[in-house]
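Notes for the one structure printed next.
Here the complex is missing a single protein chain, while all its other protein chains stay put.
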Amino acid sequence: MSLLAKGILQGMAVTAKNFFQSYYKKDRLPTVQYPEEKSTVNQFTRNIPFLVFDGDDPIDGMRCTACTLCEKACPPQCIYIIKDKDENGKPIKRPAVFDIDSSVCMSCQLCVEVCPFESIRMDSEFELSNENRFEGLLLNRDELLRSNEYYHEIHPLEAQETDDRIVAKEAEAAAKKKEREEKARKAAEAKKAAAEKKAAEEATAAEEAAPATENKVAETEAPKAEAAPAETAPTAESPTEPEAKQADAAPEPKAEEETPEEPEKKE
Amino acid sequence: MEINHEAILTQFPDLEWEEDTQSLIVPPEKAVEVVTWLKEHPEMRLDFLSCVSGVDYPAKEVKTKARNEEGKMEITVTQHPEKMEVVYHFYSMEKKIGPLVLKQRVMSRENSTVTSLTPIYRGADLMEREVFDLFGINFTDHPDLRRILMWDNFEHHPMRKDYTPPNDYDYEPTPHDDVIERAQEREKEREGQEA
Partner (left out) sequence: MSTETMPARGFNLSKDDLGADILEIAMGPHHPSTHGVFRMDLKLDGETVVDLKPIFGYLHRNHEKLAEDIPYPGSMPFTDRLDYLCGMTNNWAYALSLEKMLEVEVPERAQYIRIICAELTRLVNHCLLIGFFINDLGALGTPLLYALREREKILDLFETLSGARMMVNYMRFGGVRCDLPDGWLEECKRIVDKFPAFLDEYETLLNENEIVITRSQNVGVLTAEEATNFSITGPMLRASGVNYDLRKVDKYGIYDRFDFKVPLGAHGDCYDRFMIRMLEMRESIKILNQAMKDLPDGDIIGKVPRVFKPAAGTEVYGRIESPKGELGFYLVADGSTNPYRFKVRPPSFINLTALRHMCIGHKVADAVIILGSIDIVLGEVDR
């Protein structure tokens, strides 16, 4: 077998083809001259997380309620949250400290999946180099806060879906509230009516035989039981409504805390 | 596709079949004999050793709550003795059957020794070395038993349940204040010890 033979010549033809076509075919030369020229970033790309806020003021519009679900779900434990307090020492639903150590973060997106408030999202910024290895790579709350508009800019599809979801949730919450009020009103009416009826019946029943009253009591108790959950329920509503967020308790944070590792919640 | 374990138990009546985990418990001194038989058995031909894993079970108490006959809650405490297991998963490439889970079990965590299957399955070589390295289980008849993933003069066996990893805050500070404080405290402690 001679060394310079058919196979090698064939191969050289292929390389020559590649070489010449690289001048005019985009398929053959897909590289770009990086610092001068940047290829477009895919809108689905994920990198380091950031916090979304609504409106103009980052602090007031912050969606995060410092529920620490993401802190618990983070596999390399790069999130660090301290809850804010007002001047009386009462905790506010807002983080005072929200740090992400970007040198530890592995961009797995599990924090995004567990967040019930649509607050933490993935950035697509990739030029993250820094002069300071420790403090520089530690992103604090103010560095992490980005507006919803920015979110729409980098992930248009996902942001739109999130907004739709928030609107739907709010609508649902409002409908529920209305329904609940309606129920409460009806229950109150029923209670009133029942009480009146009971009073009237008691007056008559006093004269009649004893066993008949037992049934009546059972009947009158039923609407009471129905009315009971309506009085306690308002705490479980509208987590994403910014105004309601401050006043209302988070939607059962206890129950959520027990299951921080459940990533499919948002599906 | 499952392997008929009854046949194995007929051949070796003193082996134990664990129903919960569907595995064959083999005492270390009989391992080679059993495995050779399995490998040459015309219906099984377990010629492929897929996976060797060590498992560490320190002694522990398990408390289970259950209602007794009178309807009262009763706590029963079960003592689980300490043990070490080396789990082998066998398949047959020729017959395309498997798996057979075979466990060599030793009831002590110190100086636990099992028999190496490397003379029969040479694929076990690196896997058994890994078990030795990470669990500290010795293999008799292994041709080249030394550490594989950790460095040679490393002292512990990191996959054991009682292993505590070193505190690495000293040389790798993270930006959080309390972590730095802890590192400084340790620094002071160490200086105090030296002085």
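Labels for the chains are A and B, by order of writing; each one numbers its residues from 1.
The rule is simple: contacts are C-beta pairs under 8 Å (C-beta built on N, C-alpha and C of every residue); 3 or more make two chains touch, one makes a residue touch a chain.
A quick note: this is a predicted structure, and the numbers were derived from the prediction, not measured.
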item	value
Hidden partner interface residues of subunit A, rising order	1, 3, 5-8, 10-11, 13-15, 18, 28, 30, 42, 44-46, 73, 75, 106-110, 113, 122, 157, 258-265, 267
Contacts of subunit B with the absent chain, listed as residue ranges	20-21, 23, 47-51, 53, 55, 87, 89, 93, 96, 99, 101, 121-127, 134, 143-144, 146-151, 158-159
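Convention: only the chains that are shown with their structure count from here on.
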item	value
Whole-Å gap separating subunit A and subunit B, where each centre is the average of the chain's CA atoms	41
